[in-house]
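Below you'll find the structure I mean.
One chain of protein is taken out of this complex; the other chains stay put.
The block that comes next holds chain A.
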Amino acid sequence: MSNESFTLSKEDWSLHRKGQQDQERHKEKVKEAIKNNLADLISDEGIIMSDGRQIVKIPIRSLEEYRIRYNYSKNRQPGTGKGGSQVGDVIGNGQPGQGQDQSGAGDGKGVDYEEASVTLEDIEEMLFAELELPNLVPKSNENIQVTDVDFRDVRKNGLMSNIDKRRTLLEAIRHSARNGSDKMMIRPDDLRFRTWEDTIEPDSNAVILALMDTSGSMGLFEKYAARTFFFWMVRFLRTKYENVHIRYIAHHTEAKEVSEEHFFTKGESGGTICSSAYDLALRIIQQDYPAGSYNIYPVHFSDGDNLTSDNEKCIKRVEEICKLSQMFAYAEVNAYARSSTLMSAYSKMQNPLFRKFVIREKSDVYRALRAFFSAAPEEGNTA
């Protein structure tokens, strides 16, 4: 240690990245937390009812740093006034702000509630990464589309504007090192060029038939679950696939095709005859979507409270639709685990294209999405 009483220096700190590195780790943990909360997040009313562009605040538990602390809201705390403060003076409402002094690390006064702001895009990105249309097959070769170019290859010759500087330099360094010369020279042989390939994405030629039970027995929760599901389904299809047709069918004792807006907002009443919707679906398929050139995905939401005499017919129709489709999804919203007539009929079905799922609580919507839109059918809840 030198005995100089002081030194003043200015170093280059540009390589000191510790704060940033740990900040990265923190971000990673936030992402993890979002992922773990997806099931609750996607059934959050704030999102479904929103215009789709808002930021959602979610409390992320794993990121709060818990300590044994005093309960400050129950405690009297000291402050300083401008002079002549009297008992009863109001000094503020809501949360008292923290002091301007930040220099004492570890002097943690004030409670540190961490809320992460998540945009809809963040959630979608994570949610949709897990989803895909199952059994998708190329149906016709005419509509092959080139959507993008992707630089994924490096070659020795190419356009000068696409030169890969880093690789070229690396080659040059290697070259001169091999030759034992201490002078580096870039030879023509060292040049490396980035080369692209066309990304070919076949037209999915997919059509989704969204069937929803709008009968009187569909209560608030049932409708909510169904709409949440379809909300995400539609967003998922529009984000990930081009040219996916979505047709909306609402039914009670009879079915009719409705607009998207009507489908999501209007309520109906009456009894339930599911086969009516299947009939309409079959008609739509036959008219507009020949099975030879379309991937067809009917998705049906109901509370399972079907007219018992209609069940026989339903099974027949579902079998028929299955023959034309890539998958038939049936989701039953059943919060009280009652035995439903429709599900007990469907549970006997063995068709591998038929997928069913029971939604008991809000967060099951997420599981239903995963169950229907994954390559292999997952074990869903069965009644």
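By definition in this document, a contact is a pair of C-beta atoms (placed from the backbone, for glycine too) under 8 Å apart; a residue touches a chain by one contact, two chains touch by 3 or more; residues count from 1.
Keep this in mind: contacts and distances are computed from a predicted model.
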Name of the absent chain as recorded in UniProt (options "Stage V sporulation protein R", "Anti-ECFsigma factor, ChrR", "Lipid II isoglutaminyl synthase (glutamine-hydrolyzing) subunit MurT" or "Methionine ABC transporter ATP-binding protein"): "Stage V sporulation protein R"
Missing-partner contacts on chain A, residue numbers: 1-11, 13, 16, 18-26, 28-29, 61, 63-94, 96-107, 109, 111, 114
